[in-house]
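The complex is shown incomplete by one protein chain, all other protein chains being positioned as in the whole.
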Amino acid sequence: MIRVGIVGASGYTGGETIRILLRHPQVEIVQATSESNAGHYLHTIHPNLRKQCQLKFIPIGELQPCDVLFLCLPHGSAMRRIGQLESLAKTVIDLSADFRLRNADDYVTWYGHAHEAPAYLAQFVYGIPELHRQEIKKSRLLTGAGCLATASILGLRPLFLHDVVARREVIIEAKVGSSAAGDTPNLSTHHPERSGSMRSFQATGHRHTAEILQEVGLGQSLDVHFSATAIEAVRGILATCHVFLKDGVEEKDIWKVYRTEYGNEPFIRIVKERQGIYRYPEPKILAGTNFCDIGFEKDPRGSRLVVMSALDNLVKGAAGNGVQAMNLTCGLPETTGLEFPGLHPV
Amino acid sequence: MIRVGIVGASGYTGGETIRILLRHPQVEIVQATSESNAGHYLHTIHPNLRKQCQLKFIPIGELQPCDVLFLCLPHGSAMRRIGQLESLAKTVIDLSADFRLRNADDYVTWYGHAHEAPAYLAQFVYGIPELHRQEIKKSRLLTGAGCLATASILGLRPLFLHDVVARREVIIEAKVGSSAAGDTPNLSTHHPERSGSMRSFQATGHRHTAEILQEVGLGQSLDVHFSATAIEAVRGILATCHVFLKDGVEEKDIWKVYRTEYGNEPFIRIVKERQGIYRYPEPKILAGTNFCDIGFEKDPRGSRLVVMSALDNLVKGAAGNGVQAMNLTCGLPETTGLEFPGLHPV
Amino acid sequence: MIRVGIVGASGYTGGETIRILLRHPQVEIVQATSESNAGHYLHTIHPNLRKQCQLKFIPIGELQPCDVLFLCLPHGSAMRRIGQLESLAKTVIDLSADFRLRNADDYVTWYGHAHEAPAYLAQFVYGIPELHRQEIKKSRLLTGAGCLATASILGLRPLFLHDVVARREVIIEAKVGSSAAGDTPNLSTHHPERSGSMRSFQATGHRHTAEILQEVGLGQSLDVHFSATAIEAVRGILATCHVFLKDGVEEKDIWKVYRTEYGNEPFIRIVKERQGIYRYPEPKILAGTNFCDIGFEKDPRGSRLVVMSALDNLVKGAAGNGVQAMNLTCGLPETTGLEFPGLHPV
Partner (left out) sequence: MIRVGIVGASGYTGGETIRILLRHPQVEIVQATSESNAGHYLHTIHPNLRKQCQLKFIPIGELQPCDVLFLCLPHGSAMRRIGQLESLAKTVIDLSADFRLRNADDYVTWYGHAHEAPAYLAQFVYGIPELHRQEIKKSRLLTGAGCLATASILGLRPLFLHDVVARREVIIEAKVGSSAAGDTPNLSTHHPERSGSMRSFQATGHRHTAEILQEVGLGQSLDVHFSATAIEAVRGILATCHVFLKDGVEEKDIWKVYRTEYGNEPFIRIVKERQGIYRYPEPKILAGTNFCDIGFEKDPRGSRLVVMSALDNLVKGAAGNGVQAMNLTCGLPETTGLEFPGLHPV
C-alpha cells in the first residue's frame, strides 16, 4: 500500500483528492491537514465522506513521513515550505500553481511577485501525463496544472506539435463553474449574486496563460489570447479555442493529428458526432471523472478551426490528474482509482 | 460472472443500471434492448458510456436467455410480457411499477386500470433490501420501488415499527428533480418552462402513496397525506415528512429507533449534525450514490417530528436499489458495484 | 410628490424598494442610507440601477426629515432607534421583524430576547393590505411581514375566517430561494455549497411561525407546524400548506371562500387550471411582481386540502407589499408603481 498524506485537505482540491484516493485499491490515506479544522472529522467539511472515512484533520506541524504527499495549499504557500515538505515523502505532488512554470521570471510577470524557491523549479515536472509521461515516471517532484490551462493545452498542443496551424496565435474563451474559485465565501460567490451569472472575471491577463504559452508554444513564440467567463455551474470547464489552419488542412487531417496523439490515452476522448445532442464535449457529463473530452469543427467558409475541450476542474483539472500522475510514478496502471465514468442525465 | 440483460435500456433508469453494472466486478452485461435505437451503440443515448462499452441496442425480440434481467420499461409494459420475460432469466428485477403492489385492486384504485397479470403479484417481492432482505434472498422475481416511495418509506417505517407515533397519519412533501419524469420531452419539461420551477405537479393522489400505505401501514390503517413538487434539479429527492409522536418520546428515543433499524445498513446514514451547513440530508451530494440519508428534528414546542429523507431517484430510487437487490439474490456483498461515494462540491 | 427615504438601502430589501420607487410616479427618493457604502452611488451595490438614479448612499446620521421612511435594517436595529426615526417622517414603514408581533412576550419566545421598545408594538399595524386595509389607511406606523409568513397567511387565513376547517391545525412546507437569507456571504450561501441544494434549514422553530399564529389564529388556539427548505432559486417562495376540511366542504366551497376574500384584490390571483403546465402557483413567473398567487386542491380520498401560495420574497414578501401599504396611507391607488406583470419564460 502507498501511504499518502494530503496537505491542505479542507479545500475543494484536497477534498476531491481524498474522495478519489479512498477508493484507490493501492492507497491508504494516513494523514490530512487543515489548520482551522484540526481535530474534526474530514466529513464535517466534506459531507460526501460520511461513513467513508474516520480520519480527522491534523495541523500541518504534525505531519509524519509517508510515501506520497499531495499539496493542496493556496497558491504561494507551497513554495514557502517546500524544503520541509519534500523531506517528508518520497514523492510530492503539488496541486497549487507554485511550481508549474519553469522560468522563475514568469512568476514576476504573471503572479506579480518573485518566486521564493526558484531552485526547485527545474526539479518539478509539469505533471500532465499526456504531455510528460516519461519525465513524470522518473521524477519525485510533480506539479499539477491549472484547470483552465489543462483544458486549453490538451486541446491545442497536438495542432502545434503537428504543425498544421498557419498562425502562431490562439484565441481561447474558457467557461468555468464556481468551484474553480475555491471554498472561501465572498460577495462574488454569494449565491444570489453568482447564480445564473455570465461574468467576465478575467477578460485578459489570466495567470493560466503562462502555462499555455509554456506547454503549447513548444519553445517558440506564440500569441495566446485568453479570456475566462464564470457561468452557472459548480464543476466544469469548456474551453472554446480558435486557431487558423494552413491551406489544405482538412478535418480528416485533424482527426489524424488527435488520433496520433491521443488514440491510446485512457482519459482523452475525441467527441465529434454527426447526430445527437452531445455531439461535442460537454463538461456536465464529466463531473467526477478524469476525462478530458476534445472536439473540433472546421469552418467550411475559411481556415478557422474551433477546438472544444471539456473537463471537470476538480478532477482532470486538479485532483484526478494528480492521482493519474501518482499512479505513473508508482508503476501502477494510470487509470487505477479513476474509473468513475460520469453520470447521465445530470 | 453473472450475465445480465437490460430491457428498456434507452431510458434513464436503464442507462443508470448499465452505468452501475459496467463497473460491477461480477457482472457482464450481455444485452440491452431498445426498439427505437436498435443497432446503435449505447453511448449514442448515454454519452457518459463513451469508451466504456461497445454494446449496441437490440430489439426486445432478440433477447437471449441470461442470468438476470432488469426490466426498465415504461409502466404498464412489463405486466403484458412478464410470462415471456421471466422465462428468459433465473432472476427478474422489474424497476417499473407493475409488480410493486401486493393487492391487484390497488392498481384499479391508484393506476386507474385492472392489472393484466395479477397472478404474479404474489410472487414478486418488494425489493428494498432494508425492508425485505430475507424474502429477496429467496426470490427470483423482484420489483423495485417508486423513488418518492423509497425515500418516504425508509424515513417513516421505523417509527411505525417501533410504535412511537401517536397518530396513524403522516404528511409528506416530496421535492423532486426533473429526471424522475423520464426521458420524453414535452412542454412541461422544456427547459425554459421547467428551469427554476417550483411546480406542484401532484398535490394529491400520487401513485406512490399506495406503496407507502403498503409498506409503512404494516397492515393497519394509515392516513398518508402526500404531495409532490418538482423543483430545480435533475437528480434528487428530498421527502419532508411530518408525524406526531406519543407523549414522552424524545429525540434520543428516535435516535435509538433509527439506530436499531439502520445501524448496520451500508446505504442508510442518519444525518443530524449540530453544526455545519450539511446538518440534514441533502440529495445533491448523493447524486450517483446508493445512499438514502435520513435526518429528523423534533419540534421543541410540540409533538411533531420532522423526518427528512434524501436520495438519488435514479440510484437508490431505481437502478442502484435494483443492483443491491441483485447482489443479495446472488449471494454477493450488497455494496458490490455501488461504492461511489458522491461528489462535493457539486 | 411624496418624498421618501430608505434606511438600510444597501441590502436586498432596500435595493428592491428603490427599484420599485424609482418608477413610482408620485414618489421622489430623496435619501438612502448605508454606513459601509456612504459616499458611493447606489448602483455600485445595485447594478440594475445604472443610468436609473444618481443618488449616493449617506450615513444614517445625515438623514433629513421626509414624508415616508422605509426601514430596511437588519432585524433588531429598528427597535433600537425607532424613537429617532419616527420623528423624521410622517409615515414609517418598517420591513424588519421588529414590530410585526403585537405581543412583546412573543419576541422572547421566538426571537430569544426581550423587545427594546415594546410601547411601540401597539402603534404599529401589521401592514399586509389584504388583511388590515382599514387600519393601514389610518396609521402612520406600519410594519411589513415575513416573506414566508405572508405566503402562508394569505393562503390560509380565508379558510379560518370562513370556518371551513375541521382541525385547528396547519402543516406548512415552505420552499425558498437564496435571496431570502440576505446579502451577507457565508459558507452556506457560497455558490458551490448552495447551488442545487434542498436544505432543511429550519425544520421546526422558524420565527415566521409567530406571525402565522397571530394572523391566522384569529385569537383562538392554532397549531402551526411549519418547516422551511432552501432550494435552488434566487427569488421565490412556494408555501405548500395542508389543512383538513369539515365534512361536506367541497372544492366549490373553497372557490367561494377565496373569491369572497380576494375577488377584488389586485395582487392576489387564484390559480387553479385544469390544463397547461402552470396549473398552480409558481414563483418563477412572479419574480419582480407584487402578486401572491394562490391555488388549492382537495384530496379526493379524504378531507385534506392542499393550499399552494407563491410570491416573490423581495416584492410581495417585502418591498412591494411595503409600497402597496404606502400607497394606501397616501390615498393613492394601491397598484401605483407595482404594475410589472412578471416574465415568461424566465
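Going in written order, the chains are labelled A, B and C, and every chain counts its residues from 1.
By our rule, a contact is a pair of C-beta atoms (placed from the backbone, for glycine too) under 8 Å apart; a residue touches a chain by one contact, two chains touch by 3 or more.
Quantities reported herein were computed from a predicted structural model and do not represent experimental measurements.
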**Chains still shown that are in contact with the chain withheld from the display** = A, B, C
**Message:** Which candidate, C:Ala114, C:Ala166, C:Leu218 or C:Leu343, sits in contact with the chain we can't see?
**Reply:** C:Leu343
**Prompt:** So which of A:Met308, A:Ala325 or A:Leu338 would be touching the chain we can't see?
**Reply:** A:Met308
**Message:** If I consider the whole complex, including the chain that's not displayed, which of A:Gln26, A:Asn103, A:Gln123 or A:Ser188 touches that chain?
**Reply:** A:Ser188
**Option from B:His115, B:Arg194, B:His225 or B:Arg269 whose C-beta touches the chain left out** = B:Arg194
**Item:** Residues of subunit B in contact with the chain not shown
**Value:** 12, 177-179, 183-187, 189-192, 194-196, 234
**Prompt:** Which positions on subunit C touch the chain that was left off?
**Reply:** 12, 15-16, 19, 22-23, 44-52, 179, 183, 234-235, 269, 271, 273, 275-276, 278, 282, 285, 287-288, 293, 339-346
**Request:** Since one chain isn't shown, list which residues of subunit A touch it in the complete complex.
**Result:** 171, 173, 175, 187-188, 192-193, 195-200, 203-205, 223, 225, 227, 229, 231-233, 236, 238, 240, 242, 277, 279-284, 295, 297-302, 304, 306, 308, 310, 345-346
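The rule we apply is simple: only the chains that are shown with their structure count from here on.
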**Fill in**
A correct list of chains touching both subunit A and subunit B reads C
**Request:** If you tally C-beta pairs in contact for every chain pair, which pair wins? Let me know.
**Result:** B-C
**Request:** Please indicate the chain closest to the centre of the assembly, with centres calculated from CA atoms only.
**Result:** B
**Item:** Where subunit B touches two or more other chains at once, by residue number
**Value:** 282, 345-346
